[in-house]
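Got a structure for you, questions after.
A single protein chain has been removed from this complex, and every other one stays in its place.
Labels A and B are assigned to the chains in the order they are written; within every chain, residues are numbered from 1.
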Amino acid sequence: MHKLIHSNIGRLLFFGALGCLLFLAGNRVDELRVYQGATLAMFVVAISSIILLTGYSGQVSLGHGALLAIGGYSAVLARNYWSLPIWLCFAVAVLATAAAGSVLGTAAARLSGPYLAGTTLALAVGLPSIANQFSFLGGEQGLLFDVGAPPAFLGADFSPYKWYFWIASSAALIALWWLQNILRSRYGRTWRAVRGNEVAAELSGIHVGKAKTLAFTLSAGLAGLGGALLAMTIGTVSPSAFPLTLSFSLLTGAVLSGVTTLPGVMIGAVTLVATPEIANAISHRLGDSGAVTSNLPGLLVSALLILVVMLVPNGPVEQLRSIRTRRSVSTSR
Amino acid sequence: MTLIVSELCVDHGAIRAVDHVSLRIEQGQLAAVIGANGAGKTTLLRALSGLTPARSGSATWKGHDLLHSKPEKLVRFGVSHVSEGKSVIPELSVEENLNLGALWRRNAKESEQTRNKIFETFPRLEERAGQLADTLSGGERQMLAIGRALMAKPELLLLDEPSLGLAPLVIAQIFQSIRDLTTQMGLTVVLVEQNALGALEIADVGIVLNLGRIAATDRAQSLIENPQVRAAYLGY
Partner (left out) sequence: MFTFIDTLLIGLTSGAVYSLMAIALVLVWRSTRVVNFAQAGQALLSTYIGYECMGRFHSFWIALALAMILGAGVSALIEMLFMRTLFKRNTGPIAGVAPIIATLGLLGIIRGGIGIFMGGKETIIRPPLSNVGFTISGHTFALSPFKLVILSAVLIMMILLSLIFTKTNIGLALRASAYAPEIARLAGVKVDAIRTLGWAIAGAAGAAAGMLQTPNGTGALSPDSLEFSLLLVFGFIAAVIGGLESLVGAVIGGLLLGLVLAIVLMYVNATLLFMTAFVLLIVVLLVRPQGIMGKKAGRRA
């Protein structure tokens, strides 16, 4: 059973089964949850891009929000100016962001730790504001994104939110399946070697610069997909849709998931979706003041982040794994 | 002022690296701890200087509990540890590295006297006083590391594989210096070494560790003449 799950066919079946489950779930749940499901799927994609970049190749990015912005804007532009079908717009988003990622990646490969963090931070703050400069990018208000109505064969009362959910989930499932494959391939092993010790990796014949750039490129592609999904769920793109806090939230989600492993990615995504809800509930109890409502979600997420980093730095999944390993070692003595 | 270790057990991850080790080292003795790679020698020293927590057992010296104190505190009790391979800070100069060892003493005059004595023992360090430790050769770094430990005016000196990575001629010099310093300053020394013969030749007492347990304890000279020890560790 274990072997089956870890083989390629096994994984494909797993994702296929997951897809069917989601399809069934989508039919039984109300509109709000379905919409949240779409947002959840978006976060899954975005967070997994960080897991690839930071968890596997060891490069810290504080600016994934900017990459999401590139993806979002690309998708919207492709739709509005070229009237491409939706799936093609998403493809454009992925490719455009990946291209940007490869350029950034070559610069990033030469930078270490805090210098890379600083550069990505500057990018996260600087890039969205470019939209204010050029009118075709919609300026401050941004552009509208219309993915179109669900196809006729699905029935007249198929809500658009469910349609978003389907698109987002399929995109997420495909992305995850693809990512899982790559991470388990020799590319994944190469990245882990680079993350562990760059000098040793270089000495064993790995071209560290190329590996890092590749990771950046692929991560950017995923982020671009996430950005397109974000644009779809909120219906617009604008500079304010990609603030600095988005980059921080994604990083938080990745850490909560366990930045070095993919299976935990749902944990981070669920937290990011659930926290505003919980925060709203709490601020409701506390009297609904404006200050509390706008600050509480960020506060909760940050508090959670600190707790996780201090107590369970490798993420809950990895922590469970190491407990299991320790137990099996001590019982075998 | 004896170093008394009793039933010491230290774990290294899931492995028991030091297994019920007991030993006595009298004041003024130079004890060589030899054994194969992975025998637990380094772990033993790390436990004695408070760097690695011990599982059980005890280690006392001058009435101080060595196992449950922070390393920086033990220095003030006269325990100095030169760790394996990396006891020198490359970004600081030679002089700064030395001064680091005496910072806690807060007596500038005394520290200067000690520093001068160290420069006498290792004249090469005086030549390179202003240079970054990064630029020193392996042997010079080892001298600097030992010098730094001596700046604290220790009474118990723990040395972890000082000969590691050094040329044979330099090793001989280092070992000789260690022997001379031990005698001159009345130090008690625990010398962990893979270079078994060299270590035993300058030591008073020898301890053989194998897989975390003591395989033999005797006067150093007796161990050198012991046929089993010779076969296993001395190569002849």
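The working rule: contacts are C-beta pairs under 8 Å (C-beta built on N, C-alpha and C of every residue); 3 or more make two chains touch, one makes a residue touch a chain.
The structure presented is a predicted model; accordingly, all values stated were derived computationally and were not measured.
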Selected from B:A36, B:I89, B:V170 or B:L211 as touching the chain missing from the view:
B:I89
Among A:S129, A:S159 or A:S240, choose the residue that contacts the chain missing from this document, as touch is defined above.
A:S129
Sole touch to the unshown chain from B:N99, B:T121, B:N210 or B:N226: residue B:N99
Among B:V18, B:A54, B:V75 or B:M143, which residue is in contact with the omitted chain in the full complex?
B:V75
Positions on chain B where the hidden chain makes contact:
49, 51, 70-72, 75-76, 80-83, 85-92, 96, 99-101, 103-104, 134, 148-149, 152
Which residue numbers on chain A touch the omitted chain?
54-55, 58, 60, 62, 107, 110-115, 117-119, 121-123, 125-127, 129-130, 132-133, 192, 195-196, 244, 248, 251-252, 255, 259-260, 290-292, 294-296, 298-299, 301-303, 305-306, 309-311, 313-314, 318
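We adopt the following convention: only the chains that are shown with their structure count from here on.
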Would you kindly tell me how far, in whole Å, the mean C-alpha position of chain B lies from that of chain A?
51
